[in-house]
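Only a single protein chain was left out; the remaining protein chains are all shown in position.
Going by the order they are written in, the chains are A and B; count residues from 1 in each one.
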Amino acid sequence: MSIKPVKLVIIAGKEGRVTVKYPFQEPIVTSEFRGEIEIDPAKCIGCGACVRACPPNALELLESEKEVILRYFVGRCIFCWRCVDVCPVSAIKGTKNFELATDKLTDLYTLVVHTRAICELCGTPAETVRVRRYVTEKVPISEEYVNTCPTCRKKQFVEKVATRMVGFSELKK
Amino acid sequence: MPDPEAVTKYIELAGKNSGIIHIEGDTVHITVPPSNLVDVADIVFNKYNCSFRVCAGIDERPLNGHFSLVHLFTDDKAGYYVVIKTYLSGDSPVAPSIVSAVPAANWCEMEARDLVGIEFRGREVYRLVLPPWWPSNLYPLRKDVPYNYRPEPRIESEKIGSSVEYGVIPLGPYHPTLHEPEYFELYVEGERIVDVKYRGFHVHRGIEKLAESRMSYQQINFLAERICGICGFVHSTCYALAVEKAAKLDVPERAQFIRSVVLEVERLHSHLLWLGVAFHLLGYDAGFMHMWRARERVMWLAELLTGSRKTYGINLVGGVRRDINEDKRQKALEALRELHKDFKSVIEVALSVPQVKKRLSGTGVLPREDAIKLSVEGPTARASGINKDARRDLPYAAYKYASFRVPVYSEGDNLARALVRIDEIFESMSIIEQLLDKLPSGPILLSDFEIPDGRVGVQVVEAPRGGDIHYIVTGRGAPYRWRVRAPTYANIPALRVMLRDQPLADAPITIASIDPCFSCTDRVVVVRDGKVEKIKLTPVV
Partner (left out) sequence: MSLKSSILKKSIWVFHLNTGSCNACDIEILDALTPYHDAERFGVKLVVSPRHADVILLTGPITAESLPKVINAIEAAPRPRIIVALGSCGSGGGIWHDTYSTIGGVNELLKILKDRGIEVDAVYYVPGCPIRPEALLYAVALIKGIVSKKREMKIYKAE
């Protein structure tokens, strides 16, 4: 019988006690850890770029007539931080939180409620007010183009082309 | 590097069998009519000694009105991928089965039958992947079936089989030695196992169909990583490499180095995990605790380099998302040095414990001929004398810049498989140090590129358990077909050979010695009806 297996006691003695007594002591978390995300409601414009990039659909856009709600469900989040990469206004920031356990499902939701603008010609609900403001700030386009929905824009464009080619009186007939 | 001389024999083979051949980089595509399929497969597998990897059924009716069947081989000595494709009729696809020539093709043909609806002639057929109550003419991978259509499940458990000559011992699906739901039925005579029936596929989640429908190219990296929690980065890298090969993208060198470093970090954590679990199954719990204590350093290192302890999420098509700066590089090298000392002292002590040595040696033997016929992968193959490693034969990422040894043993028992893994741990540490020393500078992510549709990409990456293969046919915005075959898929049929005539007490360690990862396997289920059947012993190969 060799004595070698007993050497494990020496190794154990050299290492000592390695337990980190969480939650009474701070856990070992590196600076690179990816925890949950935080949405800044002052910056978010409700464009939906994060919704398209999210692989498990943890971020969703819920639409009703007056409002567009961005809903973040931490329960389904995979903590990949792709939404942080693609947000055009940098409204989403990553944190290091991982202590998210709870016994009520509704605790895991975060909602950002946006008001919805309407098309000035036909009155159907369109994108959010903030997206309109963002577009007008970035791109020099006319107000009457921005304040209409795509269907009305198409109709306006066709009328303008037809007026130039045929004559407005012809169209009225 | 692929050997250009070796291609001539494939050109002759295609010519003799009215096939069309087309060579692109390191992939040889041969298209043959269905009548010549078995002959071509026989020559490629038995005469040219290629390894069989997987077959895939594709529904190409929106493109050209046909179904098609693809068999994937790799010529390990010459460094080529050999893709043999055949087209089947669009109304009722029937294909000849190659199981008589290539026994390793057993499971994947049944999977093509379950999911795409291709019938096979010349073999016995059974339902493999889907649950027994699944409606029989609903094929999920066909293009006219939506990905989220769920038929009403039938919730009743079936009875286990029974036998008049032998005792039946059900192992699973929830059992203390297993981490995953899988069901083994052991037929025993006293203490000796005479036969094994396996039913798995409890982890089939519909990944391939999901990738074709709801996801885009960049989102599938995260989906692929969650195929398996232990070797997930391998799947994510293999997918990215296959798409980059299909679209002919020029990925920056620094990104390939970072990918290789993280792949080796994953191999370290996976082998240390296996050693801990193996010691626990043998009754040596002190070894289990010390192995996982040493492993914790690797998890800390992975979190420092990538941002998460597991499912790293740094791969994108075109590069990686996180960089390794000088500070991280120094910390990584120091952590590796400490791990080397720690692991070396613990493993010497652990292997000298009498119960470990005696229980591992001589049990669960897999002879070399059976291993070749079943095309087993990874340490299971290398412990039975087959010298096969995709990092050296079909080099990818940055492995051509590192020099390493491939350990091969010839006994084929549990101890050989354990020693192969221990040697690979030391080799991995050396590879990481070499690559971190040679890290080139430059960007880490390709920004402006387009992925054209209709291209084919095949890639093999050596996972801790063996060679993992991904086959991609690109479409618009999302792949048209994505086939994944993980290494455990090829290793499980070998369990029948290993468990025959062994004492029952050795069953858990033998099942664990192939390092099964059933969530990677993801597809294999031998479904039986709950009928009493008489057990006859049939030869396994």
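Just so we're on the same page, a contact is a pair of C-beta atoms (placed from the backbone, for glycine too) under 8 Å apart; a residue touches a chain by one contact, two chains touch by 3 or more.
None of the values given here were measured: they were computed from a predicted structure.
J.: Just one of B:Leu88, B:Leu186, B:Val203 or B:Val497 touches the chain that is missing; which is it?
T.: With B:Leu88, B:Leu186, B:Val203 or B:Val497 as choices, the missing chain is touched by B:Val203.
J.: So one chain is hidden, and I want to know which residue out of A:Ser31, A:Ser90 or A:Thr106 touches that hidden chain in the complete assembly.
T.: The missing chain is touched by A:Thr106.
J.: Which of A:Leu8, A:Cys50 or A:Ile78 sits in contact with the chain that's absent?
T.: Of these options, the touching residue for the absent chain is A:Ile78.
J.: For subunit A, which residues touch the unseen chain?
T.: 17-23, 27-28, 36, 39, 41, 44, 46, 55-58, 73-79, 97-103, 105-115, 128-130
J.: Since one chain has been left out of the picture, which residues of subunit B touch it in the full complex?
T.: Spelled out for subunit B, the touching residues are 130-131, 140, 147-151, 153, 155-157, 173-176, 179-181, 201-207, 209-210, 214, 222-223, 226-230, 232, 273, 289, 292-293, 296, 299, 309-311, 517, 519, 525.
Note that only the chains that are shown with their structure count from here on.
J.: Which part of subunit B faces subunit A closely enough to touch in the complex?
T.: Answer in residue numbers: 215, 218-219, 222-223, 226, 286, 290, 293, 296, 300, 303-308, 311, 313, 321-322, 345-346, 348-350, 352-354.
J.: Taking the complex as given, what residues does subunit A use to touch subunit B?
T.: Subunit A reaches subunit B through residues 1-2, 4-5, 7-8, 11-12, 15, 18, 28-30, 32-34, 53, 55, 78-82, 85.
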